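Apart from one protein chain that is not included, each protein chain of the complex appears where it belongs.
Labels for the chains are A, B and C, by order of writing; each one numbers its residues from 1.
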Amino acid sequence: MSNKTVSDTASSFTAEIEGRGRLRLADCYQCGKCSAGCPMVDYMDYLPHQIVRMCQMGEDSLREKVLGSRTIWLCVSCETCSTRCPKDFDIAHLMDVLREMSLEAGLQHADASNIIAFHKTFKNGVEKTGRLNEFPLAIGYKLRSMDLFSDVTKFPKMVTARKLRFLPHKIKGRDKVKKIFAKCEARIRAKKRGKK
Amino acid sequence: MTKLGYYPGCSLEGTASDYGISVRRMARALGWELQEIEDWNCCGATAAHQTNHLLALSLPARDLALAEEQGITELLVPCAACFSRLVHANKAMQQDPETAREINDIIEMNYRGTVSVLNLIEALQKYAMPDIAGKVQRNLSGLKVACYYGCLLLRPPKYTEFDDAEQPSSMEDIVRALGAEPLDWPFKTECCGAGLSMSNTGAVVDLTHKILENARHHGARVIAVACPMCHSNLDMRQLDVSRRYGKYNIPILFLSQLVGLALGVSEKELGLKKHFVKATSIIR
Amino acid sequence: MARIGVFVCHCGENIARTVDCARVAETAAKFPGVAHAVDYTYMCSDPGQNLIKEAIREKRLTGVVVAACSPRMHEPTFRRAAAEAGLNPFLCEMANIREHVSWVHEDREVATAKAIDHVRIMVEKVRHNEPLYPIRVPITKKALVIGGGIAGIQAALDIANGGQEVILVEKEPSIGGHMAQLSETFPTLDCSQCILTPRMVEVASHPNITLYTYSEIEEVEGFIGNFEVKIRKKARSVDLNKCTGCGLCMEKCPMKKIPSEFECGLGARTAIYRPFPQAVPAKPVIDREHCLMFTRGKCGTCAKVCPTGAINYEDQDEIVTEKVGAIVVATGYRVMDADLYGEYGYGKYPDVITGMQFERLLSASGPTTGEVRRPSDGKIPKKVVFVQCVGSRDNARGVPYCSKICCMYTAKHAMLYKHKVHDGQAYVFYMDIRAGGKNYDEFVRRAIEEDDAMYYRGRVSKIYEENGKLIVKGVDTLSGLTIQVNADMVVLATAVLSQEDAEPLAQKLSISYDEYDFLTEAHPKLRPVETNTAGIFLAGACQAPKDIPDTVAQAGGAASKVLGLFSSDELEREPVIARVNEETCVACWRCYNACPYGAIEKKEIKDRQGRAVRWVAHVNESVCAGCGLCNAICPSNSVELDGFDDEQLYAEIGALSNE
Partner (left out) sequence: METDFEPKIIAFVCNWCTYAGADLAGTSRLKYAGNVRVIKVPCTGRIDFMFLVRAFEQGADAVLVSGCHPGDCHYNEGNYYARRRWTIFRKLLHFLGIEEDRLHFAWVSAAEGQKWADLVNEVTARVRELGPFTGYRQLMEKSRLTQSAEVQPLERK
């Protein structure tokens, strides 16, 4: 990775983030309080404030760095950062926006595939039935992530404790839920096109 | 009689069925009537939130709109993750007419913003305190409880509008009223990384370990939680933590279970047997 | 019938080059009301002025228009000339045909036409002018200084040494303010009390200064030169005339555990107390909230032991009225309560303290006699973390501005700590270092280079206690590393805020304040010690966060403004002021609400029997600045601004109609 960036302020990266997230990146004055309190910081490749900084600079060369970072996928949305930010900058929300953009651009970090697989399975389940059933979730996730062995030991206990249900509960309004999914995805796609 | 709308959420119907059972049982003991939203759907939890912000608002919005249609004004949401998603959507729609319009258009309903969302602690504060002390049947004195809030109940405060985000004390008040002994410990609002529990186990085990260790260090006999994700992390992951960092044996109780126990409900009825870390021995 | 004289100036070639001055005069001669019109080379020269004077006398002129340069240049000249010839100076006006015409246009036709129009406008104005008379106000040569911190002390001494009388009002039992609490002061590290106490004593003994401590401003009326102030002297319960300050009462008072305000809670005081040993006056006061005599009705120990019978439990608040000509506000600041930041654990962990508390720990007269010891266990801390910008530059929960002094005092703290604990280590978390000032940056660098303070660039997110250590979790954004310090003590540099009662006080004084309740100066650069209310001045941290050098400089500035004002016996000012027609005023109070100077008063109209009939607006001449806002917004056309009234302005506009 290069440590150099060529100034090119005519980038659309900053504007795109701000437009999607209703954020004003310039608000952040780089105090670092977000990074100082983030529980995941030890596992991240960039500190949260560094992600904000690169978004502020907005050069196209940074787009890949940011959207391809591990940080945005390791963020667990705990909101510690947003709660303590002295500038009231909603950095947890910025992470949401960046994840959305990362997926769309196909730039997600390799290590993120597990996380994305989990989210996908989760969403698929809800989309089909209207509710989430964790058993298919776990199975589906394991298939997608090829991570077949972790947690396997826990299934028997979960089943005997009747914590896992095998058949998903289907709600009556599941067609409505399906429609909500379709609409939301269409709109996000439209917003993305509008940007270009 | 206290009447509350009720949104159990998927976890309370699934992996955290013990939470679901104990909330219903506790409500009965307190004389609350819970009216479950008919045909509710999943709130989307973190997955929707992290990848499609419209979806993250629309899924909970449908639940709020259903609740409103069904005449519910106060909605109890025991799951902290669902609570977080529902208050977010609620505030976003109440505060910004434009968002309200867009989301109503997506869900093809007309939510007017009349429902207020309560988490379990708020509901207890409002409808069980302070006279709960008088209803206590079982002596919990000397039981050292570390109250663990995690992140989603408190943050961000501008949405949750509940307790002090950094030094909360409302769960301690309840635990004290039950006759047990709440502890002062600094990690009660640290995040356990629950959102990544399935997908990034390594990091989560580290975070969970820090919390367990801090609680043990301050003398906790049990940890009380009000979130199924906190519970599954601290309870289920305790095995992995023990494997990596040495043996831990701290039962994790849902607040509803603790209240239920104090009110004299049996361990079985409260689903205490479903835990990974044995929790049935805490009362003599 | 108006008889106006028009005098068109060539300004050598300056005007005549582009404007046909003769034609301007000829045309003007035909304007309605013009009795005389001439042009001349240099109107401002002696012969030029004589031309005007003679014409006034000989042609019995009722008004004069000089078409020449900008009125900013020579209006006083020509008005003086008119007055010398017996014409009211406000009947003389200038038409600007140089700066606004000849110098900016090249085409002779265009310039001449515009010059003619400008003359026509002014002729119409003068036709509707009325004689005006300057307003004179007598001055009471006595100043009021509110607040007895270093700002008030300095201002009071400067005025008193300038030979004028001063009344100094301080709400606490002693003067001294925050400076009395400080240990040593940046950038020179001299001992605060050593330089302050001699001045406090001087205040008490100065023949020109009357000191009211434990007193507050109740009410302020009047205007520049003539304020009337009511001062509440709070019941002290100790007769200052009898008390000798022997201190027996304090020794014997059974209430010994009251947290001392002066020690920021790190020390205790009695119910009858003196805030600190060097207090001025050095006499005690009874704190009635804690005194057993007042809370339980029994004790009376102090009265029993007092050798002079100075204790008076029956003492009552007293209101005194003083007349003053000028007021200096020097009420200082307050430090933010760090409770706001739950994540820092202030109030929960005793060893997390504020900067002001650290000053007390450093102070030789403080609770630890100047040794740095932890409040929790009295141990000497070996690792101390300083956190800057707590509450400052924080839009979310604090204030967005920079408190200006904390970068400097934090560097001072790091330095003094190292001087006292040689094997100790200071860590400073900062966002930016603001050290603009003579020898300031050098001072901060010294803390880093010579006293080994470790500076990390970033904020702290959380502080908690573990095994007797304070775990400080911060970040250094320069290296991109998160930082954890296991500290023995944490010092928070909390924000500087305005006084709690700044807003009500400002309203009593009718001066403005900003959104944070700091008092506002008339102009940030050019009138930094004046308020926009004439006769009221500002000094010190009541205006904005300030260190001692800036405070003292401003106090000196305020004092010299007061002395300047007192150098004459009367005030004279331009008579451009508003007037209310009491017949038509409908008392809607729009003018009252809009006037930026609070010059409009509500006046009761009484009938012959003295019964109130109705209310009307009334303009206080001495306060009105002549902006004309009231005139423009009055719905019943009941206010007129002298010199710019509706009739005049409509006439000026009317002058432009196409013939």
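In the analysis below, a residue touches a chain if its C-beta (ideal position, glycine included) is under 8 Å from a C-beta of that chain, and two chains touch if they have at least 3 such contacts.
From a predicted model like this one, the values you see are computed outputs, not experimental measurements.
*Asks:* For the chain that is not shown, enumerate the shown chains it touches in the whole assembly.
*Replies:* Its contacts among the visible chains are C.
*Asks:* Looking at the full complex, which residue from C:H10, C:K114, C:K142 or C:R360 touches the chain that isn't shown here?
*Replies:* The one listed residue touching the chain not shown is C:K114.
*Asks:* Using the touch rule from the top, list residues of chain C that touch the missing partner.
*Replies:* These residues touch the chain not displayed: 70, 72, 96, 98-101, 103-107, 110-111, 113-114, 117-118, 121, 124, 128, 512, 522, 532, 576, 594, 596-597, 625-629, 631-633, 641, 644, 646-647, 649-654, 656-658.
What we mean here is this: only the chains that are shown with their structure count from here on.
*Asks:* Can you compute the centre-to-centre distance for chain A and chain B, using the mean CA position of each chain? Integer Å is fine.
*Replies:* Spacing between the chain centres: roughly 23 Å.
*Asks:* Would you pick out the residues of chain C that each touch at least 2 other chains?
*Replies:* 343
*Asks:* Which positions in chain A touch two or more other chains at once?
*Replies:* 42, 80
*Asks:* Considering only the defined contacts, which chain B positions touch chain A in the complex?
*Replies:* Result: residues 10-11, 13-18, 39-42, 44-56, 58-59, 62, 106-108, 151-152, 154-157, 165, 190-191, 193-196, 198-203, 206-207, 236, 239, 273-274, 276 of chain B touch chain A.
*Asks:* Tell me, which parts of chain C touch chain B in their complex?
*Replies:* So the residues of chain C in touch with chain B come to 341-343, 345, 348, 464-466, 471.
*Asks:* Of all residues in chain A, which touch chain C in the complex?
*Replies:* Listed in rising order, the residues of chain A that touch chain C are 29-37, 41-42, 46-47, 49-50, 80, 84-88.
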